[in-house]
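Below, a portion of the complex is reproduced, with chain positions unchanged.
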Amino acid sequence: MIIVMEHNATKEQLQRVTDFIANKGMKSYIHQGDLLNVVAVIGDEINLNAESIAALEGVANVKKIQEPYKLVSRVAHPEDTVIEFSNGVKVGGLEKPVLMVGPCSVEKDYEGLLKVAKAAKEMGCQFLRGGAFKPRTSPYDFQGLEEKGLQYLAKAGRETGLLVVSEVMDTMDISLLCQYVDVLQVGARNMQNFKLLKALGRIKKPVMIKRGPAATIKELLLAAEYVVSNGNPNVILCERGVKGFDSQFSRNVLDIAAVPIIRKISHLPIIVDPSHGTGKRYLIEPMGKAALVAGAHGLMYEIHHDPDNAMCDGAQSLNLDQFKEVTKSLNKLIGRIDYDNKNNK
Amino acid sequence: MIIVMEHNATKEQLQRVTDFIANKGMKSYIHQGDLLNVVAVIGDEINLNAESIAALEGVANVKKIQEPYKLVSRVAHPEDTVIEFSNGVKVGGLEKPVLMVGPCSVEKDYEGLLKVAKAAKEMGCQFLRGGAFKPRTSPYDFQGLEEKGLQYLAKAGRETGLLVVSEVMDTMDISLLCQYVDVLQVGARNMQNFKLLKALGRIKKPVMIKRGPAATIKELLLAAEYVVSNGNPNVILCERGVKGFDSQFSRNVLDIAAVPIIRKISHLPIIVDPSHGTGKRYLIEPMGKAALVAGAHGLMYEIHHDPDNAMCDGAQSLNLDQFKEVTKSLNKLIGRIDYDNKNNK
């Protein structure tokens, strides 16, 4: 930790800072500059409260040296986390990138969902996604089928051999979700619902955390740290676009650079959702490819057997024909990446 | 609703759009432009799914005319909502702006909290705030006293005659909070926790919703609409800063303009939190004053009897002496605003 003093801080204020650090059992060194004094704290700063120091009189600002996350960082855990499912599918590291597809929300028409699942299986996808509890910005929009939706998903998963992903919105629903799904998704708007994250740390099923629309990469990693530090190491991260100043052509800014950045600083798998990231059907293919060549461990995108009559997000969903065409193109790229990865192993 | 067709949309695609609208029992008119065709839908569009229409082939974009919120809008409810508490304190409309103060989190030292409450009462504040369940970005930070914290708050409130505000983080905790507090606060990170918002619509106690760090004003109003449409009209909004690109000198960008904007389009009370909005102690006074002259119905800011040893947010908390000085200055302004309001009533 580096503590920069105000240019007009007094000797007494400086003394108070070094005393404060000494009282916490840590060492500090003072560097006297021409204009400013700087105090360097040596040692593991994770338990030293930067806010308390910043609150001391005469302190201009406090710069942390160490990152506040530990378990999800490559510093402490250099090998990639690879999550393996009961059917042998693996996510992370140098494994073949996976595809997670399905409708925004599970609807009453089970046959429609089954059509989607069969097309997904046919195209080599590994996961069926679908919302049973829907977080909708407006209270007047469709709110989801709840348990019935989970049953449908699980059934379509069993019939096709696909793994199933669905969102959990409340701590009370965790055990219900665990009965039906293979991956519990934390939605972007719940990324900092810390009660939920802690509770998910106490289960064993993999958790996929979507980056919040205004969350920094550090905040995303800290959300994962909540789950891991509470006992569940099986976390997948998901980039799905952040809020930007230009939403005329794309709902969010899909931050592709988050993929190589997270692969450098963390060992967790990171996938990308180009459907929510852009809100436009025609951007799924180019942005999906961009994510894959940048190193994404998988993609999640929306398909619907009848997008014109979808209960939500129709404009960003592919219909089955579009889905097959886009996925064919993505699979070609995935094949090449997998080939290169195997040669790099 | 206005539907703009692609410049190369076919006649059949246009027909399909107007059929779709007719099937929903609504009327539409086609305006043929030189370059583009535009379809105007007439009538109450709140139940017409814009996404389904945007998903139709040949549609370039869909512009909604009506706002998606109803109950919180001045269009349907022109008079200000004024929330009245059992002790006669009123929030909203042309009532005297209120002050909500207290520590970021309630800590073990009850005497410290009581000192804060007494100082608050002495300076004419109406509410004591304090976190019992703390949403912390890092799992290694202090997580709050939970029920014991609520007991302390309620006790300090009773001893001083202050109303009590505290954050609810989970639907499971709502009934617990209701036993101890006068206002249940929804934190910025939970602003779109829709399960929580719905559940808060089923209680009668006032709910204060903090604007999320990347939430638009429309999204904030829709969050309030969740509570109101589920049966609880007692909602207070709170601006507390949004994420910006420059966090060197201020943690967030305090969006003061949200105050006059919300007062124009909604009847709900809107208060401002300059502590979280800036993260700097020295900015509480100027930004608090700015919020008040812009029309805020109240301010919420952080004070601590011993900020150097606070468990959270010390750097943005005022100590008791600073608190008295700042509040004296704010009270002078509040007095003038109250005088002007009374003459305008």
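Think of it as A and B in the order they're written, each chain with its own count starting at 1.
The rule is short, and it goes like this: a residue touches a chain if its C-beta (ideal position, glycine included) is under 8 Å from a C-beta of that chain, and two chains touch if they have at least 3 such contacts.
Computed from a prediction, not measured in an experiment: that's the story for all the values here.
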{"item": "Homomeric complex, total chain copies (2 given)", "value": "4"}
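Here is the rule we use: only the chains that are shown with their structure count from here on.
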{"item": "Approximate Å spacing (C-alpha centroids) for the pair subunit A, subunit B", "value": "26"}
{"item": "Parts of subunit B lying in touch with subunit A, wherever the complex brings them together", "value": "20, 46-47, 49, 51-52, 54-56, 68-69, 133, 135-140, 143, 169-172, 189-190, 192-198, 212-214, 219, 222, 225-226, 229-230, 242-243, 281, 307-315, 317"}
